[in-house]
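Of the protein chains in this complex, one is absent; all others appear in place.
Right after this comes subunit A.
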Amino acid sequence: MVGGGVIQQILRRKLHSQSLTTPVRSWFSSKNAHVEAGSSGVRAFALLGAGVTGLLSFSTVASADEAEHGLACPDYPWPHDGILSSYDHASIRRGHQVYQQVCASCHSMSLISYRDLVGVAYTEEEAKAMAAEIEVVDGPNDEGEMFTRPGKLSDRLPQPYANESAARFANGGAYPPDLSLITKARHNGQNYVFALLTGYRDPPAGISIREGLHYNPYFPGGAIAMPKMLNDEAVEYEDGVPATEAQMGKDVVSFLSWAAEPEMEERKLMGFKWIFLLSLALLQAAYYRRLKWSVLKSRKLVLDVVN
């Protein structure tokens, strides 16, 4: 913003200095008559054009800019952030509970299967029991008909709507995105989703949001279709942890982070192992190179002057 104003001043000064030496009329006449003499005039004209465009776009962009990008979200100290830190699996389990009870009515997670939860958030028996609670369309059977059966571990998490159009129709034209990869699909995803979910506030003075939308400063543009879903004690956690808004937000984001990056723990272990081994290999390679080159590098060249 400040840069724009500075550039404006520089351009004005340049134009003023030029206009002092050459009056405007002679600019145009010289421009038409001589190419060389008029080149400085053309340049000045171009600068003027650029300056005016800059000024015009400047004034409209500045006012829309901040809300357009949304309020920058802060960085929260996620427990799984460190170079060798794993997920908090108790948090993932609670987060899945929050997803199931609060979010699943509108948001699908169609890339996650029940079997993915085994060993991460639930035991096999628990996951099987959860899967069995849903009805899945399967088939065709021997008679050629589709039938419904209780879910199995291999089934994906159920979708709330049959297709995107149905989802949009049920939500005032807005599509609740699939959450399987959401923390990777948004810039600074984990912090953004947490800030968004816990950031519903009254709009600033002068901003009014139309009926059907809600104000959220972190959402680009500020007007989001989703209402505030996390309210204190909306969920009762199995492990007795108090379900405050911030707690549910942290747990559901942990769950979503796992869903988007289930390989994270293995990746970190692999990364640590291979960076260590490759560092050793680097040292070995450096030693070997220097060993081989030592023959040449320790040559002595004698310059003999022939008289």
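In this text, a contact is a pair of C-beta atoms (placed from the backbone, for glycine too) under 8 Å apart; a residue touches a chain by one contact, two chains touch by 3 or more; residues count from 1.
Note that contacts and distances are computed from a predicted model.
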The complex's invisible chain, by UniProt name, from "Complex III subunit VI", "Nicastrin", "Aldehyde dehydrogenase" or "Vacuolar protein sorting-associated protein 29": "Complex III subunit VI"
Candidate in contact with the missing chain, chosen from A:Leu48, A:Ala67 or A:Met264: A:Ala67
Touch criterion as defined above, residue of A:Ser108, A:Ser180 or A:Thr198 at the omitted chain: A:Thr198
Contact residue for the chain not shown (choose from A:Pro79, A:Gly119 or A:Gly271): A:Pro79
Subunit A, residues in touch with the chain not shown (by the definition above): 66-67, 71-79, 90-91, 195, 198, 201, 204-208, 217, 222, 232-233, 241-247, 249-250
